[in-house]
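Moving on to chain A:
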Amino acid sequence: MKDENLYRPYAADVALGRCSCGQHGSQHEHDAEAARARSLRGEKAESLSTDFVEAALVRAIFPQDATRRLFLKAVGANAAMAAIASMMPISDLQAMTLDKAGPLEKKDLTVGFLPITCATPIIFAGAADFYGREGLNVTLQKTAGWAIVRDKVLAKEFDASHMLSPMPLAISLGAGSTAAPMVMPVMENINGNAITLHLKHKNNRDPRNWKGMKFAIPFDYSMHNFLLRHYLAAHGIDPDKDVQLRVMAPPDMVANMRSGNIDGFIVAEPFNQRAVYEKVGFIHLLTSQIWDNHPCCAFAATEDFVNQHPNTFAALVRSIIRATAYVNKAENRKGVAEMIAPANYLNQPQTVVEQVLVGRYADGLGQVLNAPDRIAFDPFPWHSMGVWMLTQMKRWGYIKGEVNYKDIAERVYLATDAKKRMAELGLDAPAQTYRKHMILGKEFDPAQPEAYLKGLPAAA
Partner candidate 1 sequence: MSTNLSFRAALLSVLLFACFIGIWHLATLPADGGAVSAADAEYAALMGQGAGKAEGFPTPAAVGRTFVHFLSDPFYDNGPNDKGIGIQIAYSLLRVGAGFLLATLVALPLGFLIGMSPLMTRALNPFIQVLKPISPLAWMPLALYVLKDSDVSGIFVIFICSMWPMLLNTAFGVASVRRDWINVARTLEVGPVRKAFRVILPAAAPTILTGMRISMGIAWIVIVAAEMLVGGTGVGYFVWNEWNNLALPNVIFAITMIGLVGMLLDFAFGVLQKMVTYRD
Partner candidate 2 sequence: MTNHYLSVEGLKKAYPTRDGKAGTPVFEDIHFSIEKGEFVCIIGHSGCGKTTILNVLAGLEEATGGVVIMNGREVKGPSLDRGVVFQSHALMPWMSVLGNVAFAVKSKWPDWSKAKIAAHCTEYLEMVGLGHAIHKQPAELSGGMKQRVGIARAFAIQPKMLLLDEPFGALDALTRGTIQDELLKVVQATHQTVFMITHDVDEAILLADKVILMSNGPLAKVAEIVDITMPRDRTRAGMHHDPQYYRIRNHLVDFLVNRSKTYAGGGEFEQYDPKRPPVVRPGLVDTSDAALAPDAVRPLTQLKKVVNQ
């Protein structure tokens, strides 16, 4: 017997069920050789499942990780493996879970996306046929706007879709649409947006002077809207009274900026970079400067779809998590840009997409800037992020009355499920689903949403 288990239940030096550093990715650095072998196992569904059962079993025997480590150190991994195997019918258990996984309920799926870099994992999973490896045949359907995405998901025309991360919350609450329970198994990207200003404002960088300006946002229920409002309000600008916010499709934003109809916009990439490329605007700031690693887009489906197609849904989510992990790696970014730029996907000049994904970009004012974290991809749907979005929806009057932040966030954002799927793929998921976030220099404590709201200017 060899310790080739993906989850390394017999490794004394590694915390089980959590990576040693508490953050993702670093576990592999400890043992690059073994990790490669493990992730190979992780890509084979069968070994993946058996490994998972074995790891779970070991965890059940040693609920305290410290005890497990002590035990392994004392008897040695091989002895422990033999001992446990003799005691427990591991192979039987493994076979049982494989059966339970069951067949896919539906193989031909339609998934919607908007042609923006946020959708990179969804697109890449199609372009590199990660879906096919899960036995799925996914048609990626480019869609013209968020409202259409919402309608097509509710109409069951899309089995699942790329969405703005506040949308599943809003739809579940019936804000701005008919109420339908949605679930969001994974986040797509973090960061990856910017505020772009018209070139005429290149000497007007202080938001305190922005009264009377017109801004475009992509959708009401978007992080873009919430971040811009938050940013403006923090600088003494009332987003409802002092400036005009208009919902617009991204290419229209660039065109309207060219004709001077709007002064600026906040939108997903590559349209900020495109405005620079078109010489109509400059990048005022990346949204990571407002909230580093803020959530942006997500992958979502209706609760109905998940209930009716649990295995298909799990396979779908696995494909996307796998793609997310792949596209997040800096060394893959250039190739990904080349893959998603053509007409079938983003339909953008490759250099524009590349500047976004690689993070070395022209800012529109003659500088070449470096921001490797301009966009990153992390599937974990933090409940705390959902809570922040709900506070903002309440703050700006999109939802009224008492809001049960935690319940809603936990029902829609399937963080526990994501953890499980990430674990299946050998990725490290955080142990907690809530954490504190630093947003514009102010700490957001998800345990105290109302207090946070009270401390903000222009609170509703």
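The definition used in the following text is that contacts are C-beta pairs under 8 Å (C-beta built on N, C-alpha and C of every residue); 3 or more make two chains touch, one makes a residue touch a chain; residues count from 1.
These made the cut because all candidates are chains of the complex that A comes from, given by their letters.
Quantities reported herein were computed from a predicted structural model and do not represent experimental measurements.
Of the numbered chains 1 or 2, all belong to the complex, but just one touches chain A: 1. Contact residues of chain A toward candidate 1 in the complex are 115, 139-144, 148, 151-152, 154-157, 178, 249-251, 254-255, 274, 276-279, 342-345, 347-349, 351-352, 355, 360-362, 366-368.
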